[in-house]
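Apart from one protein chain that is not included, each protein chain of the complex appears where it belongs.
Coming up: subunit A.
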Amino acid sequence: MQVNRRQLLGAGLGASALLALPGCSSSGDSGSGGGEKKVEVFSWWSGPGEGEGLAALIEDFKKNNAGVEFINAAVAGGSGTQARQVLTSRLLANQPPDSYQLHAGQEAASDIKAGKLEPIDYLYDANSWRDKFPKGLTEKLTIDGKIYAVPVNIHRSNLLFFNPKKLAEWGISAPGKTWSELVAQGNTLKGKNVKLLSVGTTWTQMHLMENVLLGELGTDKYNGLWTGSTDWNGADVIAALDTFKQLLALSVVSTDDWQPTIDKVVAGTAAFNVMGDWAAGYLQGAKALKYKTEYDVVASPGSAGVYNFLADSFTLPKGAPHKAYAEAWLKECASKEGQDLFNPKKGSVPARLDSDKSKYTDYLGWALGEWQNSATVVVGSLVHGVVANNAWKAEIEKAYGVFFQDKDSKKFAGAVAAAYAANK
């Protein structure tokens, strides 16, 4: 009996000691990786198209940096919706990857403010990247006078996709040039039991909304929405929001992500879908549709000659464990070869101006022409992190949830303006 009790005691103490151990040792091991030949890159590219593009980029990186182990820390989820939460907890714990993906622009603002990112102007100077990217793009990448990210690609978000055969069937020769023309077409389609637009989950609705604002207000006023110079409570903004409401009323609104949403346009239950050009990659790749005959795309109403852009870019976090290889990765992302390997697969155009044009055909051929045309006006996307910092963007999303239910344009505009003042 006595012996048993002693054994029990020992076992209990042993277990307690074991538990205490990891608590003591965890602090010391994070800095020991400096000499290892590896690089951990965090992205949200795992889906079709983007996953293959990343793989091509990694392969080229390995060729240029022999013997460096590449750790692909991709977290699945469209537009980085899941990846961001994983990244936030790593940044809060000061355990950053060597490089992580961000949308170029204000999405980086809160990370910079918290001192999580290293400025990389020195890389731009050493590799003369400033001459290789369009000036408007480097301006949007600059926050408080410094650059913190390298763009790999350029996406265009203000596009209207449709099925030309179906459109001809319904007797519509071309999509409306303005949003009110499109509303009129929607009323015609209603008689044929066809919905005007196919819209999906919340972010796709807001994607539509920002492009309605862009088309109705014009580029200057649209830009002003994000810098405080356009009054959200102004009559023209309210009118544009009212147009957006009319559009929603004529649309099929599901809770799906963008792929099933655009499938409805292919199937002909809805006429149009406003989506970024990653949809062209999906229609051409996964759906094997032919550009111009089986699917077609124009700039969304009122935004011809405007590039409502977003760019995927990579960063150098402060305290990156393998800084030298992280820099090598950023060079890979900025390189002509890297961008020309990645972009045709991802379905986007390269950020560099000297890329190999012969690699971009069909939609991408048109897109590259527009991007490199000096007359094109470049504006930034709200939903894709260019124009609003994370806090303000999240507050707009929240206000949109209320707007979606009560459809009160004035209240929504007021809430967005108030959130700007609180979070700028």
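Basically, a residue touches a chain if its C-beta (ideal position, glycine included) is under 8 Å from a C-beta of that chain, and two chains touch if they have at least 3 such contacts; residues count from 1.
By definition in this document, contacts and distances are computed from a predicted model.
S.K.: Missing chain's UniProt protein name, "Putative Zn-dependent peptidase", "Cytochrome b6", "Carbohydrate ABC transporter permease" or "Flagellar basal body rod protein FlgB"?
M.R.: "Carbohydrate ABC transporter permease"
S.K.: Using the touch definition up top, pick the residue from A:46, A:88 or A:127 that touches the left-out chain.
M.R.: A:88
S.K.: Determine which one of A:95, A:187 or A:255 touches the chain that has been left out.
M.R.: That would be A:255, which touches the missing chain.
S.K.: What subunit A residues would touch the chain not displayed?
M.R.: On the subunit A side, contact with the omitted chain comes from 5, 8-9, 11-13, 15-16, 19, 81, 84-85, 88, 91-92, 110-111, 113-116, 201-203, 252-255, 264, 267, 269, 390-391, 393-395, 397-398, 401-402, 404-405.
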